[in-house]
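Sharing a structure with you now.
Removed from the display is one protein chain of the complex; every other protein chain stays in position.
Each chain gets a letter, A, B and C, in the order it is written, and its residues are counted from 1.
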Amino acid sequence: MGTQTQAGGVRVQQGAFSPEGELTSFIAACKGAGAVVSFSGIVRNDAGGRLERMEIEHYPGMTERALEGIRAEALKRWNLTGAAIIHRYGPLVPGEVIMMVATAARHRREAFAAAEFLMDYLKSRAPFWKKEYTGDGAEWVAARDEDEAALGRW
Amino acid sequence: MGTQTQAGGVRVQQGAFSPEGELTSFIAACKGAGAVVSFSGIVRNDAGGRLERMEIEHYPGMTERALEGIRAEALKRWNLTGAAIIHRYGPLVPGEVIMMVATAARHRREAFAAAEFLMDYLKSRAPFWKKEYTGDGAEWVAARDEDEAALGRW
Amino acid sequence: MIEVLYFAWVRERIGIPRETVETEAATVAGLVDELRARAPRYAAAFADVSALRVALDQELADFGASLEGVREVAFFPPMTGG
Partner (left out) sequence: MIEVLYFAWVRERIGIPRETVETEAATVAGLVDELRARAPRYAAAFADVSALRVALDQELADFGASLEGVREVAFFPPMTGG
């Protein structure tokens, strides 16, 4: 799943994936890495524990382009041996893994920084929208100002 | 493997472990987490590609205490639903996973910060020593000043 | 002829996910004005454009941006991935 010489790539899919399996193959693919950082986003049981399910809508085509662009920017800014982004869409229930990013570098600083960068950009610049369903009805999740503000760091 | 109400714990072992398996069980154990960050340390093939193996020595007893202490400090500083540290000792070859930390929190900032904190303290405060073996002989890895300096951040 | 896409609550308010629009608008803002005039559900969806984002040919853009050469315009609320 690579678009660069570096390992990793971008995947947008409806089906579940295992962060474990992805991490193993990513580590195996990242030759020369000493540090691998992963981030997994999980559906929290918010709404006072009344969340029944979540539905993630996305913009096919633009989503892949946006994620590829964010990944390419990370590869330009840091000396990485790999960077991967996987994001699901469609229906999800609490406890399920929504998405994952993984970064690999020689040293830990770069791997950590690049993973946070990927997450910050993905949150506010990739066309995904979450809708939460509880017994009372459904509601679109509002964007958080602090997510937009986080981009100022980079 | 818990010493606190939070998920995770500390393990020091000679045998290999799978970051994948550990991440799965950690995610499953961390109820209420929305963000899980993991760091995996891998034996790089340094020494110009001549590294044949590495031997990690540690101080049984103190190692566990030091790691428990570092973990407890992270749980005190951040609102985490879990924190885990696994570190191997004994012989290792390039490509093998040496150690792993994982943190879980509601939001990503805390999970990232706590994982970097665990790594920074583990590097300079846990009694592990690495010896590298190449065709030319063996050498103890020297501590890096920047690792000691990194503690000043916290 | 331009392809217009709607996502999330914009899609729900307008009632369709996409449509082909005949427009002479020079900018996104001009297109929004035309759409608002179509029906109350459009006016409701575009009532506050500061709550909206726009992408031109799958790249984020401003409401002042030119539509010249653009084939696909998408309107949606701020993104909430991750």
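Keep this in mind: a residue touches a chain if its C-beta (ideal position, glycine included) is under 8 Å from a C-beta of that chain, and two chains touch if they have at least 3 such contacts.
Note that the structure is a prediction, hence the values are computed from the model and not measured.
Asker: When the whole complex is taken into account, which chains on show are touched by the absent chain?
Answerer: Hidden chain contacts in the full assembly come out as B.
Asker: From the list B:30, B:83 or B:98, which touches the chain that is not on show?
Answerer: B:98
Asker: Please give every residue of chain B in contact with the chain that is not shown.
Answerer: 41, 56-59, 61-62, 65-66, 87, 98-99, 119, 122-131, 140-143, 148
Here is the rule we go by: only the chains that are shown with their structure count from here on.
Asker: What's the distance between the Cα centroids of chain A and chain B, rounded to whole Å?
Answerer: Taking the average C-alpha coordinate of chain A and of chain B, the gap between them is 23 Å.
Asker: Would you mind pulling out the distance in Å between where the CA atoms of chain B average out and where those of chain C do?
Answerer: Inter-chain centre distance comes to 48 Å.
Asker: Mind pulling the residue numbers of chain C that touch at least two other chains?
Answerer: 82 - these are the residues of chain C that touch more than one other chain.
Asker: If a residue has to touch 2 or more other chains to count, which residues of chain B qualify?
Answerer: Where chain B meets two or more other chains at a single residue, that happens at 108.
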